[in-house]
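First the structure, which I've put down as structure tokens, then a few questions once you've had a look.
Shown here: the complex without one of its protein chains, the others still in place.
As written, the chain order gives the labels A, B and C, with residue 1 at the start of each chain.
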Amino acid sequence: MNQSGAAAGDSAITVRLFASLREALGSSQFQFDLSAIDETPTVAIVRRILIATHDENWRALESADVRIAVNQSVVDDSARVQSGDELAFFPPVTGG
Amino acid sequence: MNQSGAAAGDSAITVRLFASLREALGSSQFQFDLSAIDETPTVAIVRRILIATHDENWRALESADVRIAVNQSVVDDSARVQSGDELAFFPPVTGG
Amino acid sequence: MTAQVRVSENDFSVDIENQRLLKLSNGIGAIANFVGVVRDNATENALKSMELEHYPGMTERSIQDVVQRAGQRWSLLGISVIHRIGRLSPGDQIVYVGVASAHRQSAFDGCGFIMDYLKTEAPFWKKETLDSGESYWVSARDDDQHAVQKWQS
Partner (left out) sequence: MTAQVRVSENDFSVDIENQRLLKLSNGIGAIANFVGVVRDNATENALKSMELEHYPGMTERSIQDVVQRAGQRWSLLGISVIHRIGRLSPGDQIVYVGVASAHRQSAFDGCGFIMDYLKTEAPFWKKETLDSGESYWVSARDDDQHAVQKWQS
């Protein structure tokens, strides 16, 4: 994938990770460039690429427990993302 | 009925009235002597005597709405009272 | 389970009462509260004041009875009920119920149960006075009689 500056700025999404996922994956937020793939990939495709391009820990993203939000609304992994979107992965919520 | 001092003291109950009943009957509390009647009359009998020996307003005691308590526990008019008891009549409660 | 019941002319603080509840037990994770407030019912003529009459002794006893029934029915860690008497104005607090538990559902259930039975069993009576000077005893609501039925199934 092309993660170089200019291209990423043009057609990137922001990926955010929270709580136990953030700790397990060692990252809270990063840009993910869409320019090398389908311009509006599903979350399932983005997730598959993230797992393929990172270490073993990232398989945690595949857990049935993982919740997904696009632009701060909960979706399932068939939802599509496009440039500028915010995609978040997080564990089941435990507030209140 | 013998409502004279000494006798009433020996075998009397305290009758209490609350809220709209208190206002309608113009009394909040009085002694009722049992010595001239059955020593353990039912509340129904006491009520009948109270109505018979007072003015028309006291028919308010017959209303189906009127609640009865003996010694601060809710009962129906078949309950019996004896000397020293506290008998209360009141309208449906509206606290809270 | 520790329970506290108070009938008083004085106003109360929910914060202070909840902090007292928290001190009654370890393991409290949830407090359900109910606060009753003097509502201005009148459509044309505003409410000026409300007078709360009660049956001293029987009020405390009947609230304690309701509170103990709630404590037997649910796993609760503390209950506190305060009911005011005397003269109140629109917006004034009338009644406080605080039910503490480990988790929220039993706290909510206990709090609702106590209010439903308090409304139909505790000997309090409200008399309202309007700005016009007219005053009347508040009528019991059929809704309140129906409300307790949901706890009897």
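Rule of thumb we're sticking to: a residue touches a chain if its C-beta (ideal position, glycine included) is under 8 Å from a C-beta of that chain, and two chains touch if they have at least 3 such contacts.
Predicted model only: the values in this text are computed from it and were never measured.
Considering the entire complex, the omitted chain makes contact with A, C. Remark: the omitted chain is touched by one listed residue; of C:10, C:26, C:72 or C:152 this is C:26. When you scan A:32, A:58 or A:90 for touch with the missing chain, the hit is A:90.
Within the full complex, the residue among C:18, C:49, C:64 or C:129 touching the omitted chain is C:18.
The set of subunit A residues touching the chain not shown comprises 16, 18-20, 69, 72, 74, 88, 90-96.
Listed here are the subunit C residues that touch the chain not shown: 13-15, 18, 22, 26-41, 91, 102-105, 107-108, 111-112, 115, 143, 147.
The criterion applied here is as follows: only the chains that are shown with their structure count from here on.
In this assembly, the C-alpha centroid of subunit A lies 77 Å from the C-alpha centroid of subunit B. The centroid of the Cα atoms in subunit B and the matching centroid in subunit C are 28 Å apart.
With each centre defined as the average position of its C-alpha atoms, the distance from subunit A to subunit C rounds to 50 Å.
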